[in-house]
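What follows is a single structure, and I will ask about it in a moment.
The complex appears here minus one protein chain, its other protein chains still in place.
Up next, chain A:
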Amino acid sequence: MKAALLEVRHLHTHFFTKSGTVKAVDDVSFSVKPGETLGIVGESGSGKSMTAMSILGLIPSPPGKIVSGEILFKGEDLLKKSEKEMRQIRGKEISMVFQDPMTSLNPVFTIEKQMVETIRAHEKVSKKQAFERSLDLLHLVGIPDVKKRIKMYPHEFSGGMRQRVMIAMALSCNPSLLIADEPTTALDVTIQAQILELFKKMQDELNMAIIMITHDLGVVAEVCDEVLVMYAGKAVEMTYTKQLFDNGKHPYTLGLMQSIPKITPNKEKLEVIEGLPPDLRRLPKGCHFAPRCKYVMERCLIEGPDMTKVSEHHTVRCLLYEKTKKAVKQ
């Protein structure tokens, strides 16, 4: 078995706001192996982006702070690194592609300037070399007429093309980990498919690990080897993609899967999970999903469950599956 490239252990990232402490990331653990793709799914506000930003050390502080946990990258804890060391990792070892390509590129600089500066921030190469590499990268991600296009400004590109530029930029220093935060959410469906295809192609060519953040299980099914499901800042289930779809355990995961529209002719109504996620400043006692859970038990309102192993490489945070363990303890 390959050693993990990234291993996040019991990460807690909180925001200390005037109206209370927001536990944006609240005990999240997972690992990613080289060349593999991990999906992180969950509703809006479940802490997916903040998990990613924690890895890059870009939590806005104040009010945010990584309260505890470990983020081991190639065996070293990123939380113990200085700002300067982190800067050398960002964009080089770990790079990121964001959700909205329309606003993620600087509008007043040409694509050339934005690509070249990324390369030169990390490698001692001439402007000319950086420029040549930028051309290659843009070509690789499928931008036509690169020589002319590279001189243009972001507003002269379509959304899909901008996301390609973002991807090219993220790939410019051959990162071993690429974090993509909902990279296709803001795009048209056809463009979405193309961009996902591009991710797969790039991964094959460059052999990097990818963390694909999404709230779309369709995307997960398409590109991910493993999945982490998050709910209200907590990791609630983690396993292989196939295992999750065939044998998902957590009531929240099951709810998510039932809410995927299927292309079947029967007019059955889509099941949606009733209710809303909790206010992260005033979390309920016990399991955070309990108020919306179909299988809620009395215990759930009192006891917060831990991540429990249900089978090889499959963990769930739910009392339904913790019975045995607790029973043993008693």
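As a convention for this text, a residue touches a chain if its C-beta (ideal position, glycine included) is under 8 Å from a C-beta of that chain, and two chains touch if they have at least 3 such contacts; residues count from 1.
We adopt the following convention: contacts and distances are computed from a predicted model.
Student: Between "Peptide ABC transporter permease", "Monooxygenase", "Hydrogenase maturation carbamoyl dehydratase HypE" or "Oxidase", choose the name on the UniProt record of the chain that's been left out.
Tutor: For the chain missing from the view, the UniProt record says "Peptide ABC transporter permease".
Student: If the hidden chain were put back, which of A:Gly91, A:Pro183, A:Gly248 or A:Pro305 would touch it?
Tutor: Of the listed residues, the one touching the omitted chain is A:Gly91.
Student: May I ask which residue of A:Lys23, A:Lys48, A:His122 or A:Arg164 touches the chain that does not appear here?
Tutor: Selected residue, touching the omitted chain: A:His122.
Student: Which of A:Ser61, A:Asn106 or A:Ser158 touches the chain that is not shown?
Tutor: That would be A:Asn106, which touches the missing chain.
Student: Contact with the hidden chain only, please: which chain A residues?
Tutor: 56, 58, 87-92, 95-96, 98, 100, 103-110, 117-118, 121-122, 153, 155, 166, 169
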